[in-house]
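Below is the structure I would like to discuss, written out as structure tokens.
Complex shown without one protein chain; remaining protein chains in place.
The letters A and B name the chains in turn, as written, and every chain counts its residues from 1.
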Amino acid sequence: MPTIPRWFDRLGPILWAASLALVAYSFWLAMRAPIEVQMGPVQKIVYVHVPSAIATLIGFGITFAASIAYLATKEWRWDALAASSCEVAMVSATVVMITGPLWARSAWNTWWTWEPRLTTFLILWILYAGYHVVRASLRSHARRTVSAVMGIVFFVNLPIVWKSIEWWRGSLHPKNVTMTPEMRGTLLVGMAAWMLFYAAATLQRLRIEWRAEARAEAGNPDSAGAPGGARA
Amino acid sequence: MTYAVIAYLITIALWFLWGVATLRRERSLRDD
Partner (left out) sequence: MRTVLAVAMKDLRLHARDVRFLATLALFSASLVLILSVAFGPIFSDPAREASATLWAALFFAGVLGLTRSLDLEGESGGGEALRLTGADPYAIYLGKTLANLVLIAADFLLLLPITSIFFDVGSLDVVPGLLGVAALGLVGYAAWGTLFAALARGLRARELLLSVVLFPTLVPLWIGAVKLTHALWGDGNVDPVRDWIKVLAVMDVLGLALAAFLYELIQEATE
């Protein structure tokens, strides 16, 4: 019966402490960062928006890789990783979808512009929300295989979606906002902070998979492979 | 300025909510 290994148990709080500290530090740096000339203080959203966007993509990438691993090995831990990473990436994507328009509203006076990256993220969001809903509706064996298939198929299609939206719309997203070295430094700290945070969150979510699996092996097979979605 | 503050606050709020939900979920799975 799988119990959460002790190193896992100990790693959790360490990661949380480190990431929360780093996130707090990055917020503080963001406050002190120089104000960007064209857009004003609102530009500081970038320090949370960009790291979250990258974390989201990496997260779905991990889901993709773990899904392949699951299909290859049928080892439940891979499905656990896939689902956990996917859920954390969803929250991250939501952050992107909220901070993006807030930035757009101040910078360009419109909530939405159909610009490629945000649009692709919207599609991603809907898609992976579907992942979780489908996952929650299935029972154990089907749940893992179907989730793995979704994890692979959604990700493979991503570059095509991205490119298509770009062709469709043309790029409005601020390519490289003029950044002073100080700003760049702040952004890097933000990246590190959110990557760490993401790892901590994924580990935390993985605990649920462990518990669910333990329960399943104890004689309630339908609960194996915890359904996706924090409210499931 | 306010928009940036709102953005940061919402970010914190989202993760906080997720964290609480996840912890509660684990607790309910553990207490069997």
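The criterion applied here is as follows: a residue touches a chain if its C-beta (ideal position, glycine included) is under 8 Å from a C-beta of that chain, and two chains touch if they have at least 3 such contacts.
Fair warning: this is a prediction, and the values are worked out from it, not measured in the lab.
The chain that is not displayed touches the following shown chains in the complete assembly: A.
Only one of A:V48, A:L81, A:L118 or A:M150 touches the absent chain when the whole complex is considered: A:M150.
Here the missing chain is touched by one residue of A:T3, A:T73, A:T110 or A:S137, and it is A:S137. Where chain A meets the chain that is not shown, the touching residues are 71, 123-124, 126-127, 129-131, 133-134, 137-138, 141-142, 144-146, 148-150, 152-154, 156-157, 160-161, 163-165, 167-168.
Keep in mind that, in the parts below, only the chains that are shown with their structure count from here on.
Averaged C-alpha coordinates give centres for chain A and chain B that are 14 Å from one another. In the complex of the two chains, the chain A residues touching chain B come out as 27, 30, 40-45, 48-49, 52, 91, 94-95, 98-99, 102-103, 105-106, 197, 201, 204-205, 207-208, 211-212, 215, 218, 226, 230-231. Listing the residues of chain B that touch chain A in their complex gives 1, 3-4, 6-8, 10-11, 14-15, 18-19, 21-23, 25-26, 29-30, 32.
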